[in-house]
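All protein chains but one are shown at their positions in the complex.
Letters A, B and C mark the chains as written, and numbering starts fresh at 1 in each.
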Amino acid sequence: MRSAVVLFPGSNRDHDMVKALHDVTGNRPTVVWHQDATLPDVDLIVLPGGFSYGDYLRCGAIAARSPAMLDVARKAKAGVRVLGVCNGFQILTEAGLLPGALMRNAHLRFVCKEVKLRVINNATDFTRAYAKGQVIRCPVAHHDGNYFADPETLARLEDDGRVAFRYAEGTNPNGSINDIAGILNEAGNVLGMMPHPENLIEALHGGLDGRGLFESVIQAVAA
Amino acid sequence: MKVRVTITLKAGVLDPQGKAIEGALRGLGFAGIDGARQGKIVDLALAETDPDKARATVADMCEKLLANTVIENYDIAVLG
Amino acid sequence: MKVRVTITLKAGVLDPQGKAIEGALRGLGFAGIDGARQGKIVDLALAETDPDKARATVADMCEKLLANTVIENYDIAVLG
């Protein structure tokens, strides 16, 4: 499986993501500079976490307007899988590739801790290695992860099975509406999520629950 | 030419910061607060000298970057 | 009574956000930008009906919470 990670000024979990992709897929992803107008042809494009442009103006807003993102949008439309984690999720909503917005955490503080995620839809390229309803561990680390969408959008997301993950067992760390932790686009090839599966993939991390996400993509590519 | 863009959240959009401000003000003993909403301003200094043109350019900036029109409204004031 | 508080950075205080906004606008092809500074607004709905009293209360709120007077100025407008 081939993948690419887009690097923005201020990205800081690019390194973690590259390492996770390398570890799980066996291939080192291509790192693409945000000024590059064309991404390579890959099976998965990842927008990593961090503070692109310092989170200034709005999280992800400035990065969403970079040249690389124009190509990400084109490729997403053409069906290429796109994963945005944390800041990557924020960039995807700012770029209009996912609906809604990520607001400041309800308690207004940055939060870094482990939460529980329930796999709501496992019939996707990103979640097929998990069981439906399975509860996994996963860390979060963000200041603006409080997902918001207007009632109509929300109803559509829920009805169409586009909520991929929900915070489970009372662990919603940020006030997200409907405990939403990750959502899909209409076609199902774009996933945005706040938690960091790339930080729970080896014994050192104290668990392997995050591997399933990357293994899902491998399975999807092979299928 | 100086232009001030005021960006506010649309009605109905969750405003955690506004809510927290309201709570904090109550906590400080201020009574009679019926609500608080927060927003942003961006003050721009532009080379443009024609107010109408400046306004049009800034509207374009808002649509393209300054505001997230999914959740925000913007208002442009040319300050001269 | 609606009151708008506008909070801006004092002159000379570094404004990384403003700088990033300016850079991003340039990157989007906008020319002729001589500077961008960002600020905040807080819109308050108050039970108070006397404009002078409202203004005085809000000034107190600014000093105690809304503005960080070490680095920020504030301005109060009673919107009615």
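Following the convention adopted for this analysis, a contact is a pair of C-beta atoms (placed from the backbone, for glycine too) under 8 Å apart; a residue touches a chain by one contact, two chains touch by 3 or more.
Definition applied: contacts and distances are computed from a predicted model.
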item: Name of the absent chain as recorded in UniProt (options "Condensin subunit ScpB", "2-oxoglutarate ferredoxin oxidoreductase subunit gamma", "Phosphoribosylformylglycinamidine synthase subunit PurL" or "Spermidine/putrescine transport system permease protein"); value: "Phosphoribosylformylglycinamidine synthase subunit PurL"
item: Neighbouring shown chains of the undisplayed chain, as defined at the top; value: A, C
item: Residue among A:Tyr53, A:Tyr130, A:Phe148 or A:Phe214 that touches the chain left out of view; value: A:Tyr53
item: Of A:Cys112, A:Ala131 or A:Ala155, the residue in touch with the unshown chain; value: A:Cys112
item: Absent-chain interface as seen on chain C, which is shown; value: 10, 12-16, 20, 23, 68, 70-71
item: Sites on chain A contacted by the missing partner chain, in the whole complex; value: 9-10, 12-13, 15-16, 19-20, 49-51, 53-56, 109-113, 139, 141, 143, 196, 198-199, 203-205
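Everything that follows uses one rule, which is that only the chains that are shown with their structure count from here on.
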item: Centroid distance [mean C-alpha coordinates] between chain B and chain A, Å; value: 29
item: Chain A, residues touching no fewer than two other chains; value: 57, 61-62, 65
item: Touching two or more other chains - residues of chain B; value: 64-66
item: Contact footprint of chain B on chain C as seen in their complex; value: 6, 8, 18, 21, 24-25, 28, 30-48, 57, 60-61, 64-66
item: Partner chain B, residues of chain A touching it in the complex; value: 57-58, 61-62, 65, 93-94, 99-101, 103-108, 146, 148, 150, 175, 177
item: In the complex with chain A, residue positions of chain B that touch it; value: 12-17, 19-20, 64-66, 68, 70-71
